[in-house]
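Since the structure comes first, as structure tokens, the remarks are kept for the end.
One protein chain is absent from this view; the other protein chains keep their places.
As written, the chain order gives the labels A and B, with residue 1 at the start of each chain.
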Amino acid sequence: MMDTIQFILIYAIVLGSLYLLISLGFSVVCGVLRVFHMGYGVTFVVAVYGMWMLMKEFHFGLVPAVIGMFVIQTLFTLGIIYFPVVKRYIEQEELLLTSLILIALIVEEAANFFYPVTAGVNLPTTILPGAVKIGPASIPIQMLIASGVAIVTTAVFVLFLLKTKRGLVIRAVSQDRESAELMGANVGRIYALAMVLSVIPPTICILVIAPVWSIEPSLGLPLMMTSILVAILGGLGNIRGSIMASYIVGFLSSAVAFSVNPRMMGLATLITVFVVLIFRPEGIAKSESLW
Amino acid sequence: MLLKIQDLTKSFGGLVAVHKVSLSIEKGEVVGLIGPNGAGKTTLMNLISGYHKAISGRIEFDGADITGARPHKICRRGISRTFQIPRPFPDLTALANVAVGVLCGKHRPHMSYSDGLLDASHCLEFVGLFGKRNTLARDLTLYELRALELARALATTPKLIMIDEVMAGLNPGEASRAIKLVRRMIEEYHITIFWIEHVMKVIMEATERVIVLHYGEKIASGPPQEIVHDPKIIEAYLGEKIA
Partner (left out) sequence: MRIEHKRARLVFHIRDLKLEWAIEPRYWRNPLLAVAGLALLPLVIISKPDYLTLLTTANIYAAVAIPLAWQMVGIGRMNFGPQFFVGIGGFAAALLSIHLGWGPWQTLGIVILLGLGFGLALSPLTTIAKGLYFSLITLVLPLIFLEFTYVYTDVFKGETGLSGIAPLVNFGKIRTNYLVSCYFSLGLMLLSLYIVDKVLRSRIGLYEAAINDDEDVAETCGLNINGWKILCFTVTSVMIAVTGWFAAHYYGTFSGITYLHLPFMVKILLIVMIGGRGELYGSIVGAYFVAFLEQALTILGPVHYIVFPFVLLIMLSTLREGLYGLYRRHKYREYYPTIRVRKR
């Protein structure tokens, strides 16, 4: 009994940090652009397969591949997602959501075509191999490092939002776009900046966690559902809420996994989304803006 | 007594829009409601028609308690209203707009769809919009939209119509046509009217009794001649110095 509780708590913290990192980008897009980024899963797919492509086809080393991959991500986000799609359809929600889902589907199918699951895609980003024992649980060190990276990244993000000038402008735009525009903020540029910023946490996450989790072209959808759950639970687009919500979801997932049935994890997550959407769609945090 | 309101209160967050308002309206009266901007007139109308729920107070209509009832039940009982900024159904024709009122206003189990359309065209003819019956509501002019609102309100065969600033934005010719229309409505249908209006001329000529709201409270009630000369009312509108 004590063992199970320790398992649950340890994995709650580890999973919670990971979920935080995954959903940070989604919260940023939701909070600043007020758009439900239904194609958020595409970021993960592009990160993994972009890096694999750079290393396999162009024979980049590890560090140049990482840098190259960030460049690809930025170009992809600005060139394919932001300017042609989001900017054009920001007023018409249905077209926007449909186009984003379509883009995610195209990228997923392209990844499946070029590098199907059998091609053995794996990223050699293991920083420290092996596992360590915390209490009764044996956790891969990579996962602990991932959780640490998650917390550090979030802290950097929050500091950026609170302490820098750009962060202040982003917060202003997320609270009231029209007033910010009247004060002279270049909203178009802030939107582009927010989209690029939103790409960074998922990329870091998938880079660090790739050795431990399975890589397949359809990894975008479950990760996106998790981000949606965390975002909704924490109040759409609010980072403070997302932090709280991700640990709650982490606790929920690990509790279901260890005490009920590991196969039910996905189901429990989805049912929670459903219930939260019906009874408290505004989420935990009561504010409507980014911080 | 047709409509009786007791101690009605409504607040939005911290702002008290309507504070302990009590009034009563007899059958067949034409009562005006005046007050400076922000006095809570439209909120009062929203409360009576069921659009908002009051925090406290009681509304009785025709002997039945309608506090907190849903808007469509209140419409079925016989209260109808127009909107200050006309809100037609923009993608429906004028005929269809009024037909919705005819078919849903009261429980009419034996009225068929085409009967409803016929009734709707009668209402349109009454307000003078018969020629525009097949035009989409979003293509009508402001005066025609106001007339459409009245037609739709009439179509539900109400006992009490609440009219919200039907004169605003009309030029003098249209304004006099509108007043004639409302007069015809009173004479032919013998409906009770509760009229919010800013144009004093109309209040003086058309109404029998006037109620004045200021900051959500009722500060006076009486015949128009008395109200206009009451120093409290002048102070409410124009400030202390002038009074």
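Basically, a contact is a pair of C-beta atoms (placed from the backbone, for glycine too) under 8 Å apart; a residue touches a chain by one contact, two chains touch by 3 or more.
Since the structure is predicted, the reported quantities are computational estimates derived from the model, not experimental observations.
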| item | value |
| --- | --- |
| Selected residue (touches chain absent from view) among A:L62, A:L75 or A:L102 | A:L102 |
| Per the touch definition above, residue among B:K10, B:R81 or B:K132 touching the missing chain | B:R81 |
| Option from B:V16, B:L118 or B:L136 whose C-beta touches the chain left out | B:L136 |
| Of B:L47, B:I66 or B:L103, the residue in touch with the unshown chain | B:L103 |
| Interface residues of chain A (partner: the chain not displayed) | 36, 84, 88, 93-95, 97-99, 101-103, 105-106, 109-110, 112-113, 221, 225, 228, 232, 261, 263-264, 266-267, 270-271, 273-274, 277-278, 281 |
| Chain B residues touching the omitted chain (full complex) | 49-51, 70-72, 75-76, 80-81, 83, 87-93, 96, 99-101, 103-106, 113, 116, 134, 136, 152, 156 |
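Everything that follows uses one rule, which is that only the chains that are shown with their structure count from here on.
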| item | value |
| --- | --- |
| Averaged-CA centre spacing for the pair chain B and chain A, given as whole angstrom | 53 |
